[in-house]
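The other protein chains are all here in position, but one chain of the complex has been omitted.
Going by the order they are written in, the chains are A and B; count residues from 1 in each one.
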Amino acid sequence: MATPAFSSISTARAALQQGTCSSVDLVSDLLAAIESKNSALNAYVSVDREAALAQARAADKTRARGEGGTLCGIPIGVKDVLNVTGQPCQCASDILKGYRSPYDATAVARLRNQGAILLGRLNMDEFAMGSSNENSAFGAVRNPWDTDHVPGGSSGGSAAAVAAGIALAALGTDTGGSIRQPASFCGCVGLKPTYGRISRFGLTAFASSLDQIGPITRTVADAAALLTAMSGHDPMDSTSLDQPVPDYEAGLTGDLTGLKLGLPREYFLDGIDSEVDAAVRSAVAHCEKLGAEVVDISLPHTKYAIATYYIIATAEASANLARFDGVRYGAREAGQDPLDMYGRTRAAHFGPEVKRRIILGTYVLSSGYYDAYYLRAQKVRTLIRNDFEQAFTQCDALLTPVSPTPAYRLGERTADPIQMYLGDIFTVTANLAGICGLSVPCGFTQAGLPVGLQLLGPAFGEETILKVGHAYEQSTDWHQRRPGVWAGGADV
Amino acid sequence: MSEEYKVSIGLETHVQLKTRSKIWCGCANVFGSEPNVDVCPICLGYPGTMPVLNREAVKLTVLSGLMLGCEINRYSKFDRKSYFYPDMPKNYQISQYDKPLCLGGSVEIEVNGKKKTIRIHRIHLEEDVAKNNHFDGASGVDFNRAGTPLMEIVSEPDLESADEAFAYLQALKQILVYGGVSDCNLEQGNMRCDINCSVRPESQEQLGTKTEIKNMNTFKGVHRSLTYEIKRQIDELRKGGKIYQETRRWDDEQGVTKAMRSKEYAHDYRYFPEPDLMPVVLEEAEIEAWQASLPELPATRRQRFISEYSLPEYDAGVLVAEKAIADYFEQVAELSGNAKAASNWMMTEMMRVLSDRDAEIVDLPITPAALGALIKLVDDKVVNMPGAKTVFAELVEQGGDPQAIVDAKGLAQVSDTAALDAWVEEAIAANPKSVADYQGGKQAALQFLMGQVMKASRGKANPPMVLDALRERLGAAG
Partner (left out) sequence: MTQTDAIDVKYVAHLARMQLSDEEIATFQSQLEHVLVHVRELSELDVEGVEPTAHAVPVHNVFREDAVRPSLDHDRVMANAPQARQGLFMVPQIIE
């Protein structure tokens, strides 16, 4: 099985253009791979084979006419949190059982407009709440590098599928690291764009002021291609910004000379896994060799980021998830009156992590506590933003670990929420500040688990972090290693 | 002797704004559709959907604020107000908490000739909720109304009687309809209010414990429920009882307020800034332009009618009460060049027609141009008053051109002396007794003879000329 379906979007696109393969070939190969490997990983929650093949046939026809967009015939997996017309969108929750979307998320519609094929729906932590993909009504997702380990979360299905070769590329969402952390745990590239870069319309909201859609891919160039296709102002999302959309692929020049990269000292503290620390430091040294200058930076409020994040994110979530009440769609339990019906429906169909966060979020907003928790967190959020604003006057991008540890064992952290939350320390800051972040593979532990390097850029600094990530990736071979569960053969 | 009590009433008035589309989405803002037809994923609160603010809703709220003399907040924002209810698609309502669009302002009312200023606390913009229909043992929700732009006008507790509350709502309605902000059609639920009411002994400075009566949708209901609630509270206190801060419901059939049975006792709305909507920042120039576009308000217009058209205060008040009627009157006055006559026609014939038919003036076939022309025909003695009333009746039924109706119906006034003389001679010859009576000093006899002439002319004789002719022929009364 050596087809471009297991390489990259760039390779597959070239093969389609040269006519050495068809979109139907790509989709068929992936469907076969899903058939054989998905059960070991539980990455996909649904795949509409016939619909995918029909889209592929249509794409091949379009291409034969000499037409088609930049992603014509390219299959993409979609996280179960994004609405796609006619498909379920369960957000890996029981409470949305039976719901079918009557509309497309804007990001999905933009991929469609470029000819992309929507291959299937990918597992995740319920309502994107989690860092290990163990909180899913469809069951946990497994890490293709070691199936006893978690793939990270919440976009664990997306990262596992891309890593295992059962998706060429996938969409994830990132509220506090949910793209970057699973990408690092699975050895993929994951991009969280600047807040407002990609429309959130159609993304089932977890925390509205933090959520962003982004790609999980095998190469930085692929992430750039998907970013170009999805970016731009959307009149349906008041928070999407009207900023020009460059051709992000064209910006991948490989040249890092003159770039200043900052190392925030608060991100290299005690408690960070020594193998992660070593891999990231070696990646930093590599970037210096590529011509970048490395400078020491301080982000003094980093230690408050987790507390700030868990107040703001859960508060927003408590309101965002109030709509799941069994009246207009989704699951319902019988009750004597509406209040009783809500209480039973929501208790029966939300999972424990979602309940925990709704309670925390409701509490921090409740009468008498708002100022002490929510308002204070919003103020600390300002301090964290200011830290980054200050930092980016001294450097073009920041280099940090993605997560303090590599992927851990399934079940290892489920009993202790705070332990799980603290793992998000290096990723939540980008969401709080609204800036962009990229995770690229930068090594492996002795046990063979991937380690990720995080690049943080200022708002709308995607071109810079993609350029650095690409230069690093192309001069290393981490992205070419394949996990134990690998669906494809050798790369083409 | 029992102590007297003071009453304090504050009203929270919800007004649906007259926009074409809803506040967050493009669904039509209309009344009377089949259930769940004017809905989309956004106003149904579907997963992933987001609100986008309708600019017109902001404008109409600010216009209202300007008409009521509010201070317009240059920086305003939206917040989520959380509470679970089947009529609430997202189980939070997007409203404005600490930065509403308008602050302060007032409404002038008049009760039993006494003028009073009722202060407005604030006006904010929010979304309306769905409509619940009740069946036996179940309820059904229609989301057509969900997402209608709704403005909430909160008064200070300055109202001191049911009459004042009634007058306040009428004055508010008049202003809002004038400004084109809302139709304020009560049957369609365009205007609904929550009442806060408390009483206290006259000697007491501090306001008493208030009760809230929710969801009133007629002015009459507000008046009746307040009359009941005020008496209930005073009776309770006189008995040595206690007023509990609670929400009550008006039972229109039984004519009583009742404490709501709802389990939702503790209100904890958990307000926080709406992350999906950006703040509204209003520029001075924009507000000034809106201010300039405002129509003349009823109170000002009434004064102008009194001075400009020399109308009595009462007539001016009646004419300005409804903007459409005032506009109509002004057009007739201008086209006829006779404001006094225009006012007389409006105050008598027109008001009678409107009330008999329960019609809106704009829906009648008679145009201001036609009534203006009719007045001119009277002034030019082309037609006399009885004839003009016949023409008016025809215009009300079918519209048309007054002159053409005069011609078609042969209503033209006869001023030809020869013809008039013939009728006069005829009347004198046929009524010698009346002639003698008149000459004996009975003025009424002249009126009788006059009537005979008019009858002979089938109403078309020019009345002043007939009178002159009779006087000349019979000489002065004896």
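Assume a contact is a pair of C-beta atoms (placed from the backbone, for glycine too) under 8 Å apart; a residue touches a chain by one contact, two chains touch by 3 or more.
All figures in this text were calculated on a predicted structure; none of them were measured in a lab.
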#### Entry: Residue, one of A:Gly69, A:Pro246, A:Gly343 or A:Pro404, that touches the chain absent here
A:Gly343
### Options B:Thr19, B:Ser95 or B:Thr211, residue touching the unrepresented chain
B:Thr19
### Task
Can you work out which residue in B:Gly32, B:Gly113, B:Gly137 or B:Gly441 touches the chain that's missing from view?
B:Gly137
### Message
Just to verify: which one of A:Val45, A:Val108, A:Met124 or A:Val327 makes contact with the chain not shown?
### Response
A:Val327
#### Entry: Missing-chain contacts mapped onto subunit A
98-100, 102, 195-196, 209-210, 235, 238-239, 241, 301, 303-304, 306-308, 310-311, 318, 322, 325-332, 334-344, 346-347, 350, 352, 355-356, 358-360, 362-363, 366, 369, 372-373, 375-383, 385, 416-418, 421, 431-434, 459
### Task
Can you list, in ascending order, the subunit B residues touching the missing chain?
19-21, 25-28, 34-41, 44, 52-58, 77, 84, 86, 91, 132-135, 137-143, 249, 260-263, 268, 270, 273, 275, 277-281
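Methods note: only the chains that are shown with their structure count from here on.
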### Summary
Averaging C-alpha coordinates per chain, one finds the centres of subunit A and subunit B separated by a number of Å equal to 57
### Query
In their complex, what parts of subunit B are in touch with subunit A?
41, 44-53, 80, 82, 84-86, 89-92, 139, 141, 143, 263-264, 268, 270-272, 275-278
### Task
Flag every residue of subunit A that touches subunit B in the complex, lowest number first.
82-83, 89, 91, 96, 99, 101-103, 105, 200-205, 207-209, 235-239, 315-316, 318-319, 322-323, 325, 327-329, 337-339, 342, 362, 365-367, 370, 374
